[in-house]
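The complex appears here minus one protein chain, its other protein chains still in place.
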Amino acid sequence: MAREKGSVRKNFLKGILTENPLFVSILGTCPALATTKTLEAALGMGLLFTIVLICSNVLVSLLRKIIPEEIRTPAYIVIIATFVTMVKMFTNAFLPELYSTLGVFISLIVVNCIVLGRAEAYASKNGPFDSLIDALGMGVGYTLAIMLMAFFRELLGTGGFTFGKVFTFIPETPLIIPGIESYTISLFQTPVGAFIVFAIILAIIAFIKNRKAELKANLAKQEKAKKLAEAQAMAAKQAEGGNK
Amino acid sequence: MPNAKKYILTGVTLGCIAAVAAGLIAVTNLITAKKIAQNEIDAVNKGIASIFGDSEIKNEGKVSGHDYVTYYYQVDYKNSELEMHGYAFKCEGSNMYGKVSLIAGFDQKSNFMSLYLIKNEQTYASTLVDKYVVPLNDAESSKKDEALDDVSCGATYGAKLVREMINDAKAASSEFWSK
Partner (left out) sequence: MNIFVSFILAIISSMLIDNVVLSRFYGICPFLGVSKKVKSSLGMGIAVVFVIMLATTICWPLYNYVLVPAGVPYLDTVTYILVIASLVQLVGLFIKKYSPTLYKSLGIYLPLITTNCAVLGVAQGNTDQGLTFLNAIANGLGTSIGFLLIIVVFSSIRVRLETSNTPKAFKGLPIALITAAIMALAFMGLQGLFSGIKL
C-alpha cells in the first residue's frame, strides 16, 4: 500500500505536539493530577497507559469490520477493560511497588477519555498499522506531558528527584539538587500544587499560541498594507501617465 | 425476520468478545497468581527479618477467632549471640481510608518489639508512616506502650487501626505463649 512520505512520522508526532491529549485536548486529567507526585510514578503511569492504548487501538482496528454499529461502545469498553485488567495483574505480579503507588488509578485507565476516544475516533476507521502509530504517538505524548507536570511538582516540592522507589530494580538514588533544599515549597506535593502547575503550563501554552497568532496577524496586516501601498502607487502612476 | 437476525448477530458478537475477554483474563491470572503469592511470602520474610534481625521461621499457621490477626509465625532469632524465641503475627484490616496489613513481632515475654508494614493503602499513607509507625518502632521498650497510645498524628484513623491491630496481636501472643 503506497503511503505518503512522512505521513507515518506526522501521525506519530501529532500525538506529541499538535494534538497532545493532555495539554491540547484536555483529556485524561484525573491521572495527570493524581499520579504526578513523583517523576517515577508518572513515568510508570504513562508506560502502563501507553501499553493499554496500543493494545486496545490495534485490537479495535483489527475488529472494526466485525463489530456491529449498535454495540460499538460497549464492545470497545469490554476490550479496553480486558487489557486494563491484564496490565493490572502483570503490574501486581512484577512491579508491586508501582501497583501500590498508583492504586485505583490503574483501573481508572478504563474510563480515561483518551483511550475510548482514540478507539472511537481513529481505530474504528483506520488500519492496524496506522492505529498502532497513532496510539504510540498519543501514549508518548501523554507520558511526556505528565512527566513534565511531575518534574515541576517533585522538583519544587522536594528539591530534587528520588529514583528507585517505584522501579525497585534501580537502587534508591535521591538526586537532591544542592542549594534548593531550603527553598522547597512542599505545597507542590499537595493537590493545590497539582492544579497550579497544570494551570501555569496551560497558560504558557496559551501565551505562546496567542503570540504566534498575533505575529501572524501582524504579518498579514503588514502584507495587506504593503499591497495597498503598491496598488495606490500604481494607480497614482497610471493617473500621471494618463495626464501627460 | 431480519430484525431478529440482527439482534442475534449482535448478541453473539458481544458474547464472543466477552468470552474471549474472560478467557484472556483467566490466562493472565494463571500466569500471575503464583508470582503474586510469592511476592506476599517475600514481603513476610522481609518483614520478619527487619523486626528480628538474624532469624529463622520455625513454624507458621493460620489463626482464627481474631478480628485482625490471620497468621502466626514462630521465629527463632539471635540477639547478640543469645538464642531467643519470638512470635510474629500477620494482621490485616481496613477502615474507611483504606487497607493496612502488617507484621507485628513479640518477644518471649509477649512484649511488643516492632512492626513492619506490608501494605499501607491509607489515604495519608506517608503521614502514618512518618509520624506514627517510625516513632513507634524507634521507641525504647519501656516507652512502647506510650508511643502505641499516642495516635494523634495527622493520620489518626490509620494510627487507631494500627493500634487496634497491635493490641489484637498482643492478645494472640499471650494465648500462644501460654500454650
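Letters A and B name the chains as they come in the text, with residue numbers starting at 1 for each one.
What we mean here is this: contacts are C-beta pairs under 8 Å (C-beta built on N, C-alpha and C of every residue); 3 or more make two chains touch, one makes a residue touch a chain.
Note that the coordinates shown come from a computational prediction; the quantities given were computed from them, not determined experimentally.
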| item | value |
| --- | --- |
| Contact partner of the left-out chain, one of A:17, A:30 or A:170 | A:30 |
| Touching residue (missing chain; options A:85, A:101 or A:131) | A:85 |
| Absent-chain interface as seen on chain B, which is shown | 21-22, 25-26, 29, 94, 96-99, 121, 123, 152, 154, 156, 160 |
| Sites on chain A contacted by the missing partner chain, in the whole complex | 26-27, 29-30, 33-34, 73-74, 77-78, 81-82, 84-85, 88-89, 103-104, 107-108, 110-113, 116, 190-196, 198-200, 202-204, 206-207, 210 |
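One rule holds for everything that comes next: only the chains that are shown with their structure count from here on.
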| item | value |
| --- | --- |
| Between chain B and chain A, distance of the C-alpha-averaged centres to the nearest whole Å | 37 |
| Residues of chain A defined as touching chain B within the complex | 63, 66-68, 70-71, 74-75, 78-79, 81-82, 85-86, 89-90, 92-94, 96, 100, 103 |
| Chain A-facing residues of chain B, complex | 6, 9-10, 13-14, 17-18, 21, 24-25, 28-29, 31-32, 35-36, 39, 119-121 |
